[in-house]
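Have a look at the structure below, then the notes.
What follows is part of the complex, with its chains left where they were.
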Amino acid sequence: MTQLIAAGTDVTVSKRLAIAAKVKNGMIANSMSLAVLCVLVYFSFASPHFATAGNLATILVAAAPFALIACGQTLVILTGGIDLSVGSVIALAAMSGAIVAKANPEALWLGIAVAVAAGLVCGAINGILVAGLNLPAFVATLAMLTTASGLAYVVGGGAPINGIPAGFGAFANTTLFGLELPVWLMFLVLVVFALLMRRTTYGTRVYAVGGNITAARIAGIKVRGVLYSVYAVSGALAGLAGGLLSSRVVTAAPTLGAGYELDAIAAVVIGGASLMGGRGTIWGTLIGLLLIQTLNNGLDLLLVPSYWQSVIKGALIAAAVAVDVFVARRKS
Amino acid sequence: MQLHSTQEYPDRSPDAPVVECRDVHKAFGHVSVLKGVDLALRSGTVTALVGENGAGKSTLMKIIAGQEAPSAGEIRVGEKTLRAASVREAREAGIAIVPQELAPIPDMTIYENLFLGRELKGALGLLDRSAMIAEAGRLLREFELVVDPRRPMRELSLAVQQIVEIIKSTSTGCDVLLLDEPTSAISEVEVARLYRIIDRLRERGVAMIYTTHKMEEIRAVADRVVVLRDGNLIEDRPAGEITDDQIVTAMIGRDLDEIFPEIPPPRDEAPRLLVADIEVEGFGTPVSFSVRPGEIVALAGLVGAGRTELIETIMGIRRRRRGSVTVSGRAVRRNDPAAAIGAHMAIVPEDRQVAGLVPRLSILENGILPRLSRFSVGGWKRTALARSRVTDVMNDMRLRSASLDQPVAALSGGNQQKVVLGRWLTDRVDVLLLDEPTRGVDVGARSQIYRIIADLASSGMAIVMASSDLPEVLGLAHRVLVMRRGRIERDISLATTTATAAQEEIFSHAAGFHASPR
Amino acid sequence: GPDAAEGGEHRLRIGVTVYFMSPFITQGKEGMEAYAKARDIDLLWNSAEQDVSTQASQIDQMINQHVDAIIVAPVQADSLGPQLARAKKEGIPVIAVNATLKDTSNITTSVLPDDVKAGEQAMQIMVDKLNGKGRIAILQGALGSSFEIDRTKGMHNILAKNPDIEVVAEGAADWKPEVAGNKVKTWLQSAGGKIDGIVAQNDDMALGATKGLAEAGRKDILVVGIDGIEDGLKAVQNGSMLGTNLQHGVVEMAAGLAVARLVATGKPYQKAYTYNMPIITEGNVDAAYQNVVTGKDAFLAKLPGLVDANVTSGDISAGSLNDQAG
């Protein structure tokens, strides 16, 4: 019912309404969460090994680097951009970090720091290209994809970095309260970014820039700064993911992370974000990510041959999103 | 001059309705917008559809045009019931619409937009572009619009886009034409040209609905007045049998006293806003003027006079190559809207869709957008504070909405306009720049907005208002700057001139009859 | 070629197109360059980035430039027919190196590793260690490559003879350690922890598997790899891997160039050369490590002589493991 907000409207009432709307839109009514639930339930029945603590931990460890880059990707996509470069930024960061770690066996954390820094530099260049030089994000980050991938080979002289001190594995393989460090890091990043997007003015700025860049500019938002920042963040998170990945296997290859960008973007879009910008949430991305990672794990557990896995994954993702779109249209 | 050279129009009995809405209901979720509307349109008549913002006018038109599905009820053309939400069927039945929120294809040229869906073809069924260009040029000239039909739509001002949209719909040979606030962005000269076209269509037997918030327009075109209130059709009478006051009362459910409030004289202080020697992009003559605290200065002129550009340049949205803008004695950094906001300037842009709102964000979030730092501590949003302040100002603006968490896209056009103005008022504003501030706003809300503007002026704000609405200019401003080709032709003080004299002077200077020799 | 007569002395120009700059090829390139420098050969080096069509274009480009011979490490075994036919028509010899070309009618000779045998050897190490009885998992490379197909074939050759070895899981980890680590952990879950050994088709995946096993707290499970990369040899040294097979890229690829030189200069050559990968286990890993890692520069210095001798003798893997053999 249309109602005039009368003078002295009870603020708490409208707050309660807001919360109800949020719950309805974001969680329970989100059919994608339901799809993930279905997949979880199916695998639990299909394989006795699926719903075990050990296996869930395995899923989380595998998900961690994707969660990092998907967070950054969410921000970029919210502004209406795209970051295709994360896959090869991971490779470049991992290679740079590994070389530094190998050269400084007494200060292995330097390896991780350098990986993050390398990612940040790549992201910052993306930011300059998009925000400063007005390149379409697709072109800018595609150019970075190619360049960073080439540099990853250059850094290692074409070969993977071998002979990294075993201690470098500590970052990704230390267990804390039963879960590996990367998993905790994933939780931390997800919570921080969810808060950032929901509760801070930075989040509002990102949504505004993606929702209507002209209006955002006229409202005094420094559009360039916002654009710049999301690419920098995405790059830094890709760098961190690269560092963790190479710490996990204590090696670094120029092909590390190849193709990860598509999985990350898929997670964001499956989670309900629009590639036109302005729509999407960290929570949605998490759901999308869980769908992909659970499928990867469950199909492996059921020993489905690799190529049938691709077929099933493709079909299921299309189906889940189709149902989601259908439900969303029915609601409106 | 004839719009349609080849189309044959069958004889119709003048009384048979061309199109008929039967018991049309519409609800968005739980919000009921139309509650059983019956409306029959007859050939060769113009029906003025009026009502407050959010009354459901646009919704009804969209349902007739097949853009929305009714929740219940039907649209009939002749003996046939149209399929719900089928633009195609509506089109084939001869229904055309000029939508309230324009839908141009920005990357296409004017002529491509004009001929969209009915392209002219030559040999082999290939497009005949030169024929389309020539014909488009003719249609534009008929509207006295001197613009190359090969220009892309995105380069044109909102006004020109609206004219193109009007030409597009009126030249299709439709039987039913729905005009949803077709004059919201254009000035009186163009409006007069639209009247001529409407008269011609009426003679040809086209049935029209015309939505507007301006009484003069109702009087000029309507044969019949239909009033919607809260989704109900509560008045349906021949135009000659209803007075202006009756229309207003039917619309807003109460009597409206004087539309224009008492405007106190400006304070006798140093200028609050000082614009010196700035060039309006694309024109090249420097412009200077000043506004004192409490003063309302109107910018008048024809479409394309450069008012929008001037305002945008002052706010730092357009590039300023030279000159200065000073607020309360302090120079404002150029080309930086954030600096302008920091200097307590505020703007209500002409095109709220493009420049004003982030449609997917909620009213609350749009409400705090220009004031993010005020509603945050260290970047953390103070949601409770924001909610209470935005609720306050939106109540002052008499915003109609289900809740502050509704996306602004779901508001009616007039209510969106209130959000665009209201959101600045959560904090101090010294200089308020208004570009067509009451575009699409209903009379009730308009008088409310005028009152707010008057209050803001009396509190010491300097207000610059570009408006194509002459009564608004005469009723609100202390001073009128008449613009033409990017320069100020004339500075008229309304305190010392009578309304009629001022009106005449504005017209003649805007049209260039007094053009100063260069 | 147009530049052929240069100061009277014919300087050889040999085109090389490889499937991709894999670590193996990168290593091999060093060997080829060392050999080319010592024997005054111009190398025209192109990488096809795993795309057959690109490789076809590169061969076209080399034919256009009238090189003296083309060395190809094909992206795909059964491909490039029309391009190689054109090379033959132009009288340019083609030598297949490292990966097979099914249609031998257009290739002059080949220098190939025995990937089937490598698969057999890897599996045999595992079978021997398990005394012919146990539960194992196989990590395959990217499906469809000739390496994956041949190594898989070799592994199954051995499995056929050992019915008490049960394969509880077999899947592709695309040559990648991080993928292998995740796969192995998942398989451990689905096998209820009952896995005795993992045979991987390259060392990268084997190493990834050891990391995954360590995360799962199962350092008791045996892992075997193929290729003998630096970290793989190290893992054999410290016991986290049971064994691997050494494919010494430097030796193998340089042999390819030496054969191309024989062909281009009209010397006699064999119809095919085979590189047999030495088995690396605890016993001989130190010597291999010496050749591949610590003494690499010294090894490169004497490589041309070693390779020429190998090509003459026909045993091109000689000296890969024991430097005194050269």
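Some points to look at:
The first chain written gets the first letter, and so on, giving A, B and C; residue counts start at 1 in each chain.
The definition used in the following text is that a residue touches a chain if its C-beta (ideal position, glycine included) is under 8 Å from a C-beta of that chain, and two chains touch if they have at least 3 such contacts.
From a predicted model like this one, the values you see are computed outputs, not experimental measurements.
One representative per chain kind is drawn in place, while the complete complex holds these chains as A x2, B x1, C x1.
Heads up, the rule we're going with is that only the chains that are shown with their structure count from here on.
Rounded to a whole number, the gap between the C-alpha centres of subunit A and subunit C is 36 angstrom. For the pair subunit A and subunit B, the distance between C-alpha centroids works out to 42 Å.
Computed from the mean C-alpha positions, the centre of subunit B lies at a distance of 72 Å from the centre of subunit C. Among the residues of subunit A, none is in touch with two or more other chains. Of all residues in subunit B, none touches 2 or more other chains.
Subunit C meets subunit A in the complex at residues 21, 23, 25-27, 29, 143, 169, 171-172, 176-178, 181-183, 185-187, 189-190, 192, 204, 207-208, 211, 214-216, 229-231, 234, 293. Across the interface of their complex, subunit C is touched by residues 47, 49-50, 52, 54-55, 58, 61-62, 153, 157-160, 162-163, 169, 173, 180, 245, 248-251, 253, 255-256, 296-297, 300-303, 305-307 of subunit A. Residues of subunit B that touch subunit A in their complex: 29-33, 54, 230, 315, 317, 337-338, 340-342, 347, 349, 354-361, 365, 368-370, 372-373, 375-376, 379-381, 383-384, 387-388, 391, 394-395, 398-405.
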